[in-house]
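Left out: one protein chain. Kept in place: all the others.
So that you can tell them apart, the chains are marked A, B and C in the order they are listed, and the count of residues begins at 1 in each.
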């Protein structure tokens, strides 16, 4: 049994920092690196790619709407052709830093509002996949199970990897508890770790109403930008190891 | 005898256009494509790369300071590490669109204030070359003869191609007449064309004081953003052809 | 009988121009000046305000989502507090240039996607009105009749002025023909002019299906960014004058 552990990295911009990239790069097996549209200046992109390549952490392009002021968290009605070009631009810029570090971008994960939109909006999901396929048909898409993004990847012949969240609550439907509701966030590292192990080992997670939900995930996402994020990520990694689950990037 | 003909392309942003990309792509052999820092939105970058690849026009990254508001025409005291990362970012983003079009970025030319700074400032010139070499050591640098950029390329083992201007006046020193002085611009297409032929055929150009200056150029630059730019470019191309000079990209 | 004539102005950015500001400032009585979020650099804002003040043209803040790359034409799910602060920022920046020119911002008109959203979305409309009221309760809102923006202004006690379009087709419902349908644009200056006169003199316009629609407008909008825009604006102004309709800003 094995699983991937992914986190968002390089989400500062210029003088501003967010999260502890170096600590997380010691923990995760895949790094979703910000590409400059919601966060991520070139120097940070270069440094994160260099460190990821050194540590054998897979580099993924965390692509977003062009919205630095809103950190990519605001849905935008972008035309598919514009969105596809925006995504190619971001993948290409990050791939340059990956190549400079002797590596390559291995996968693409939409960020923030684009992540949510790509789950439900076939047009925008299709644009993301079209971009990835046009750049490199061996790129893998990372996102939520049962999403428009998964469908679009499937239609285009691109590999799709599903992820689950160690530090987020789930509804009985298998969807995440919205951030403004009780139980949205799991803040106790031990509980997050226990849930991660159960997701991987049993394919189940306890929902907020106390029932179990089936969930399939090839990658576990831990967040990097909350207080205690690194502690949660460490606990998840340790618990997975203790349970005999091997941690390895999903990307070859 | 042969020479390359280059022009700046893709210098719109969003709704705004500058110059006639399609007309110039029928004339030039190398396209200096804006990469988003002084101009160049992703949709435009994609379209220009596609059209250039179709026509066999070599794609070059026209890299700049990050200054949309000033069109990259204002010198900035950027630290070398920051500048190198900015340049890698731009080359990578453009290369993505070139790859999507089945091609590659073949060369790098600094734009605007960075062009001028790279001529005289060894540190910034070195950062540009470091970036190009880190991305792909087969990239060629395009710029002015006798510049810090040429020196830096030479030290790094990168090829350097010198250019001359068909539509700019020259001082007896071989430098360009500054834009705010008489004789800075050649606006008559026939005169521009005649000068281009003489530069290539004889290695000389008539300076503003009436004397001849020796000048060596493997590429002739025509501007795309002035009224009459396309007419000048057409006249230059025609005259070179009439003089038996073959037009071909300098990049292999 | 009198009416106002408004147009969007100052919609360039840096080196890029859009429309003929100087020509339109000789024609209109109110100028919707871009404030930097979808277009409008500071030098342009200063120049347009100076020219408007000289000519007695009323200065309005054409406020937008923060989206230079998309020219403010893409709906964004911005939180009301964020949107209100964005609108205050834009009004304040423009008011500075109006004051430097000895004048003041007199009204606020949302641009592009925000114009459309403000028609139907009470939350975003409320944020725009809250911002205007907080900055200066004597500001007037300019927009479509029967909109959420009109309702919000009414509730907040701010004056609201309705506008109609000389160069756009109307549905029998009184709504505009969508831009991707036949009859969306009126390109013949004489027809546009005749429609403007009828809107003001009779309160009616001929819809695309041939029936008449009642329409009430205190201001006629002419566009500045289309080919022939200036010709249409001139024709509208001349026809209104010929019909004995006085042109005057709605703002005191």
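One rule holds for everything that comes next: a residue touches a chain if its C-beta (ideal position, glycine included) is under 8 Å from a C-beta of that chain, and two chains touch if they have at least 3 such contacts.
These numbers come from a predicted model, not from an experiment.
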Residue of C:16, C:65, C:135 or C:170 in touch with the missing chain, whole complex considered: C:135
Touching the absent chain when the full complex is considered, from C:23, C:93 or C:243: C:93
Option from C:19, C:36 or C:144 whose C-beta touches the chain left out: C:36
Residue among C:17, C:46 or C:206 that touches the chain left out of view: C:46
Hidden partner interface residues of chain A, rising order: 12-18, 39, 41, 68-71
Hidden partner chain, residues of chain B it touches: 66-67, 69-70, 74-79, 82, 113
Residues belonging to chain C that touch the chain removed from view: 36, 41-43, 45-46, 81-82, 85-86, 88-97, 99-100, 134-136
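Everything below uses one rule, namely that only the chains that are shown with their structure count from here on.
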Two chains sharing the most contacts, counting C-beta pairs only: A-B
Inter-centroid spacing, chain C versus chain A (mean Cα positions, whole Å): 42
Overlap residues in chain A, where contacts from two or more other chains coincide: 82
